[in-house]
Every structure is written in C-alpha cells, then in structure tokens.
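This part shows subunit A:
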Amino acid sequence: MATKQLWETRPLEFWNKAKELRAGWQKSIESVENVVGQGNCMWASAFPAVTVIEDNPVGAMMQNKNEPYARKARLASEIRGWGREICGYQGNCWGGQFLGYIEDGTPWPRRRMVVPMPCVCDQHAKRGQQARDFENMPQWMADMVIYPGPFDEERNEALLEHKIYCSLRPINDVERIFGQRFSEDRMKEIMEGNKLVREYAKEITYLMAQTIPSPLSVKDLYSVYTIGGLTKVDPEATVAFWKMVRDEVKWRADNHIAAVGNERFRWIEAHPPSWHYMKYYRYMEEYGAICLGSQYAHMMGGAPEFKPDGSIGVRENSQYPDGTEMSTREDIIRVSQGKEARSLNAFKIDEYIRRDAIVEFAKIMQADGALLAIWRHGVGCTLTRKEQGMYLKEAGVNVMHYEGSQPGDRTDLDEKRLLDQLDTWMQGLGFRRQVN
Partner candidate 1 sequence: MVQKFGKWPESCWTSDKIDWKAAKAITAGVDLGTGSAQCAIFCDGELFGWSNLRVGASFKQIAEEVIIHAVGNSGLTADKIGVIGATGFARDNAAYATKKLDEVHCHAKGARYMYGPSVTTVVDLGGQTMKAIRLYEWDRVRDIAINDKCATGQGRNIEQMCELLQVPITEIGEKSLDVKGDPEPVSTTCYNFARTETMGQFRPEFRAEPLTENEVYATHMLAVAWRMLGAIGKMQPLDPGEIMVYEDLGFTGGLAKNPGITKRIEKELRVTALTSEYDPMLAGAIGAALLA
Partner candidate 2 sequence: MSNGQIWETRPLEFWNKAKELRAGWQKSIESKEKVVGQGNTFDLSFDWQAAFPALTIIEDNPVGAMMQNKNEPYARKARLASEIRGWGREICGYQGNCWGGQFLGYIEDGTPWPRRKFVVPMPCVCDQHAKRGQQARDFENMPQWMSDRLMYFGDYDAEREVPMMEHKVYCNFRQVNDIERIFGQRFDEEECIKLMEAGKETREYSKEIAYIMARTIPTPISVKDMYSVYTIGGLTKVDPAATVAFWKMVRDEIKWRADNQIAAVGNERFRWIEAHPPSWHYMKYYRYMEDYGAVCMGSQYSNGGANNYFMLPDGTFELRTDNTYPDDMPLETREDVLRKGAGIHARPTGGFKTDEYVYRDKIVQFAKFNQADGALLAIWRHGVGCTLTRKEQAMYLRDAGLSVMHYEGSQPGDRTDLDEKRLLDQLDTWMQSLGLRKSQK
C-alpha cells in the first residue's frame, strides 16, 4: 500500500465483463438484422430482432471517446438549427446522423422506428422526433406522468390508462409493421430478470452508502450503471452480471477493500462531468475524496430513502402481488407498469415532487460534500441545482458549483479552472493532495 493509505485497495474483477457487455451493445446497434429503434423501453428484448437505443449512451460515448468527431457532429446539428440550447447527447448522436458516418468512417447506423423514453426532461420528450423529422419512420409517444403532492387516487385512474395505452400501442404496431412476433413469455422473463437486477443494484447502492470505506466509487459504477437499462444487452447476461457485481462489492465491503485507499472525504454529485473529463475523480481521490455518485448514477436501484422505522430502502410504487395471473398482453403490461401512474423512482422526478430529496440522498450516502454541476443547456439536468445547493448547505453538506454545457458537450468547460476550484474547495476544508 502507498504511504499513509488507510485501507487496502484491489482492482475490480467485473471490469472486463462490463467492457465486454458494452462492446456487445455497440455491435448490436450496427447489426443489420436487428430493427434498430431510437428510445428506451423494457419490452424491446421480447421481440426476436429489435434493438432500442436512447441517444444518451451514444452521445456520451462519442464525447468520451472521440472529441473531434463529437465537435464535428455538434456543428452539423448547429447548422441545422440546434444551437447552444440543445442537450449535448442529442447534438452529438443526431449530428452523427446528419454527417452520415460514425467516428471510424463507417455509415451511421440508421434508426427505423422511434419508441418513447418517457422522462420529465423536455429534451427526452422531443428527442424521438428528430429521427422521424429526418426521414419517415413510425414513431410512438408517451408521457412521464407528474403531479405534485401525495398519491391521488382520482387523478391516477385516467393517467394509468393513458400510460398502459402508450406502452401497449407500440408493441402491437411494431408487431404489425415489422412483422416480428412479440413473445409474452419472454416478456415475463424480462420482468423477472428486471426485478432481480433492481434488487442487486439496490444492494450495491446500500453497500456504497453505508460502508466506510466505500467498496466502489462512482467512476466504477459508471461502467456498470446503464447495463440492462439504457445499454440493452441479453437479459440473462444482465442478471448474471449484476449478481456478479453485487457479490464482488459485498465481498469488498465485508473485507474493507476500499475503492479509494485514503478515503477521508465522501462527496456526491448531481451529474457526471463532461464525459471526456472523467479524470477529475482521480484528481479528487488524490485528496482522499471519493465520489459516491448521484441519484442519476444510482437510478438502476431506485431512489434510496429513509423508511419510517429509520431503515434505508427504496421508494416503492404499489405493485400487483407476485404471481398475479397474466393471460393477455394487456395484463402483462398492466402488471409491469404497477398500480401507480406516477413513478416515484423515475430519474429527475424529484424536481417535481420532492425538490429537497437530495438532502436525504446525501444523508444516506453519508456524504460530507456535494459538487453540483450547473449546465448551460440540458434543461432536465440543471433545473434545480442551485436550489438543491441551498437545501444541502442548510443540512450541513459542503456544496460547490461549477459551470459547463452538459456532459455530452465540453463547450464552456474550462478544465484548468475546474481543477483550481477543486483545489480551493479541498484545501479550504484542510485537505492536501498526496501525489504518489
């Protein structure tokens, strides 16, 4: 162990498996047999050859891997009317479509349909339009249902029917238009697998939150957190992978194997930095400051909260009891959607129903500080950051903001200035960098 390292550290074994699954996902986009659709939904894998991709991971990977190509893609979007107010993921991914090629020059894999990814963020709501504005293809839309306050039975009824219809209609239409048979049994398997994955993810979140030192930091979680969610891979492989990760994290927690050897300061963030600048986590780790991630990074497990008895759990919507009889396709969709139209676990929903939920998140993660990026565009990611900063400060969490465009766009992110800010923040709290 390096000098003055408090805990043992060890490389992660699930790392290669994660890379392998991501590579499999990348290939699935470029495969010709698959009908590739823009958007995100659970039922896609119940079709023999349908792949759905949200442009989040595509835009993020472009920014992370090949900045000149991402910059060219954003220019292609800008000259078609998408200026500085458009989310970086959207500018990158659909800029590639305008250019017509991906970073290695091969043709851009064209989308052939648009399924909804219901999200409170307006950019998600409008994103599918772009594929269909560019060329004709079927598009389906759905709503992320919101209303403030507690569960309202009267409002829920019509909203739930709307939600069921908007999930059922694309399935029927994809079957009719693309001639692929939807397998109800496969869908049931996916639902089961999904439940398991959520359990495992919930445990990982719990272990990261409640173990000092934390067995995992957010930069490791980022290579895992979308697998099975935004990055669709084979459902069975997804369950196995998440189990493997849970087991390894549990073993590390039990044996005090730390993600950061000299963990002395735990901090949370609202959102990843620009994806090309992940190295700022390591810079903070030199201060012994470990980042435990954000509600965004932990979205697979669900939003953690203190239960009335003080224990830590996840927000729950009332679901149908296990073993409910599902004979028709509609039944399956009803059971998968649960009894509440409004999903409490949806990412970014706190901006509507519990604007100070980040304080509870910080307490659960036992965080000492919070670094809340305030993005110039990407409305969904920036809506309440300043307000959350105020609530966190009142709760005694040390907060700092830094400015930039959006994780998919490095414009207006002065990297050196960000490092200076981090130095000021850490040194202001009495920490010194241990450069080994």
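Everything that follows uses one rule, which is that contacts are C-beta pairs under 8 Å (C-beta built on N, C-alpha and C of every residue); 3 or more make two chains touch, one makes a residue touch a chain; residues count from 1.
These made the cut because all candidates are chains of the complex that A comes from, given by their letters.
On a predicted model such as this, the values are computed, not experimentally measured, just so you know.
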Which of 1 or 2 touches subunit A - same complex, any copy: 1
Footprint of candidate 1 on subunit A - complex, ascending: 67-68, 71, 75-76, 78-81, 83-84, 98-100, 134, 279, 283, 410-417, 419
